[in-house]
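Left out: one protein chain. Kept in place: all the others.
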Amino acid sequence: MSPEVNSNGWEPRIIAFFCNWCTYTAADLAGVSRLRHAPNVRIIRLMCSGRVDPQFVLDAFVQGADGVLIGGCHPGDCHYMEGNYKALRRFRLMRRMLENMGIEPQRFRLEWISASEGERVRTVVNEMVETLRPLGPLALPQQRVRWDEELHEHVTDEKEVKSHAG
Amino acid sequence: MILWPMLGFIRGKPHADPRARMRKLKYEKELDLAFGEHVAAKAYGQKLLSCIQCGTCGSTCPLSDYMDYTPRKIIAMTREGFKEDVLNSLTIWLCASCYACTVQCPRQIHITDVMYTLKREAIAAGVYPRRYPIPVFSRQFFDLVRRQGRNSEGRLLLKFYLKTNPFRLLSQAWLGLRLMWTGRFSLKQDRVHDMQKLKRLLAAAAPSKEVPS
Amino acid sequence: MKRYLLYPGCSLHSTGKAYGESIGAVFSHLGLELSELKDWNCCGATSYASIDEMEAFSLAARNLALAEQQKDGERPDLVAPCNACYLVLTKTQQYMTQYDNVRKTVDRALTEAGLMYRRSVRVRHPLDVLVNDVGLEALQQHVKEPLNGLRVACYYGCQVVRPFGLIDDKFHPTLMDRIVEKLGAEPVDWSLKTFCCGGSLTGTIPDAGLPLNRSILTEAVRRGAGVIVTCCPLCQFNLECLQNKLRARYGLSVEIPVLYFTQLMGLAFGLDDRALGMQRLFVPVPRRWRVLKGGDTVHA
Partner (left out) sequence: MPDHNGSIRIGFYICHCGHNIAATVDVEAVARYVSGLPNVVVSREYKYMCSDPGQELIAQDIHDLNLNRVVVASCSPLLHETTFRTAVERGGLNPFYFQMVNVRENVSWVHEDRRAATLKAMDLARAAVHRVTFHKALERKFVHIHPDVLVVGGGIAGIHAALTLANSGKKVYLVEREPTIGGHMAQFDKTFPTLDCAACILTPKMSAVKAHPNIKLWTYSEVSSVEGYVGSYTVKVRRKPRYVDEELCVGCLACIDECVYKEPKYADSFNLGLSKRKPVYLPFPQATPKIVVIDPETCIQFKSGKCKQTCVEACDREAIDLKQAETVEEIKVGTIVLATGYKTFNARRTPQYGYGRFPNVFTSLEVERLINASGPTGGHLVTREGREPRTVGIIHCVGSRDRNTNRWCSRTCCMYSLKLAHLLKEHTGAEVYNFYIDIRAAGKTYEEFYDRLLEENVHFIRGRVAEVTDVAAIPEEEGHLIIRAEDTMIGVVRRIPVDMVVLAVGMEPQADAGDVRRLFNISCSTEGFFLERHPKLAPVETFTDGIFIAGACQGPKDIPDSVAQAGAAAAQAQMLIDKGEVELEPNTAFIDEEHCSGCKSCIPLCPFHALSFNEATGKAQLNAALCKGCGTCVAACPSGSIQQNLFEDSMIFGEIDGLMNMVYETGKEVADVA
């Protein structure tokens, strides 16, 4: 994602996985209705929110996303009957896992947005950008470099390692 | 029956052109085109701008017969920037805050809040009708509470009549006496103990210090 | 036993004394503990908000914060019997949640005064407490002298249900009617339950404010009511104390007692007249009610 510079020099970067039938269509509707919103989201279209592989989410964070948004049909409305329930199950598990990894739960969001809720797309996107702003960059790629350095320090400083082991 | 305060003839600052209110021609330069959005922002939301002029507010208002403009017209004039006419109008002062219009408005405009906003704008602009009883009453109430933290109904009424029309006090004497006999009237001022802090609280809420949303 | 904090507001200390007294009597008869909020201040009603809204919200919020402080951990129920106080306190709560600028300004003002408001207060109207906490069935059990045959016009005033409609219907509230029914009396069906009484306009612009009261009084009588009950001190004052003036100058042709609903409840519970502030009424309750309270059906 290209660096978007504002006065603070940093803008949240969000990857969104939207299902074809509800949320992607709603995003189209937001477009047709010219509902202006924050330009921080990049949408990836999938057929169903049930297609969101947890690895996609991890990959997005690892590659530098500050937030991941999944959009699916409302419960009971899935075009494929129950894909959104599968998404919900995975989402809950994932969020717990991400939290354990030190990624704030606000960075990962699941929203039910039906095809007619263009307005909701705008609200959710704007909200999420505003939630991420105070959290600051996640910057996992840079973090990995830092972790490597830390690890390196630990390994070279043997005393430190021992005291931790004790 | 004492004729004043019959409506309409006691005005605050007279219009620059006394016939202005009668005129059926308005030049764009006489208007403040930003006024509508300004009031909408102050009165909780842009809904004001979505008014369709259906007149529900005018017909639901129990006091519209005494107003110089119906609430509907006030909204239209606010939206279109007729600032001077709106702030000089009696309508905004006659609103008794019964919220009948607010709950019925098909556009969910907070009409009562709009009226409050316009009252404050009128005071800020110094154009409200000076001796018109309602702003005087509000001011007396405001001052009493600011000083004591509480209102005293007896004192408020006394001051009010002295400020507006002392003669009317005479016509109220009997009512006052009956209230006293039944123990429902007292000139004793009730007050808050911790006035120091209350004053600090009010100072912090002053308009100049309002936190923008 | 449930404990409540009372927010009396300015009226219950003067024109609305009987309201405060009758609430006290009824609440204690029902075994509800009611203590006055210490060092309360003006709610910041209509007139104040006309001059400065944020100050008005802050005034209201101070009371809420005090309620929290005085309840110390327990979730306070703050009973505001005056419709205007009830509305202003409720509106402050609502706007503080809904609008950022209100919340921020008010929170800062409270901090300046060494207070903090954690949003835990429930603002209650006595109608709400009596119907929803005590319950109609329980109320009925306390009725010693049922008001059989008495036709009652319940007048709610505007601000108890509007604009939020939290405890009853915004157009046709029934809380008071349901209580009146349990007292053995008969509520009349009429259309002016929430019609505006003019508020302070009766004093400031009598030509605008007083006719509203004439309409309410006339319609109540036309509907066959022998008494009007109300739940707001300003409504009670306007409807009762100005009847003479209405007759003299605004063509009112009827006379009807106007009671607080808590006074009517007290009568049915067999409580002492003085405890209910009955002596403070301008239009006294007709003597024949005494017969009626005995159980005979005499139309008032």
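The first chain written gets the first letter, and so on, giving A, B and C; residue counts start at 1 in each chain.
Everything below uses one rule, namely that a residue touches a chain if its C-beta (ideal position, glycine included) is under 8 Å from a C-beta of that chain, and two chains touch if they have at least 3 such contacts.
Because the structure is a prediction, the values reported are computed rather than measured.
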item	value
Touching the absent chain when the full complex is considered, from B:Gln104, B:Gln148 or B:Thr164	B:Gln104
Omitted-chain contact residue, chosen from B:Gly36, B:Gly58 or B:Gly149	B:Gly58
Touch list for subunit B against the chain that is not drawn	52-61, 64-65, 70, 72-73, 100, 103-104, 106-108
Subunit C, residues in touch with the chain not shown (by the definition above)	169, 171-172, 189-192, 215, 219
Residue ranges of subunit A at the interface with the undisplayed chain	1-4, 13, 15, 20-22, 24-25, 27-28, 30-32, 34-37, 39, 42-48, 50-56, 59-60, 63-65, 76-77, 79-83, 86, 90, 114-117, 122, 141
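What we mean here is this: only the chains that are shown with their structure count from here on.
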item	value
Inter-chain centre distance, subunit A versus subunit C - centres from mean C-alpha coordinates, in Å	52
Inter-chain centre distance, subunit B versus subunit C - centres from mean C-alpha coordinates, in Å	24
Complex contacts: residues of subunit B adjacent to subunit C	1, 5-7, 44, 62-63, 66, 94, 96-100, 102-103, 110, 112, 116-117, 119-120, 123, 133-139, 141-142, 145, 149-154, 157, 160, 174-175, 178-179, 182-186, 190, 192-194, 197-198, 200-207, 209-213
For the subunit C and subunit B complex, residues of the former touching the latter	10-11, 13-18, 39-42, 44-55, 57-59, 62, 95, 98-101, 104-106, 108-115, 158-159, 162-163, 165, 170-171, 194-196, 198-201, 203-205, 207-209, 212, 241-242, 244-245, 249, 279-282
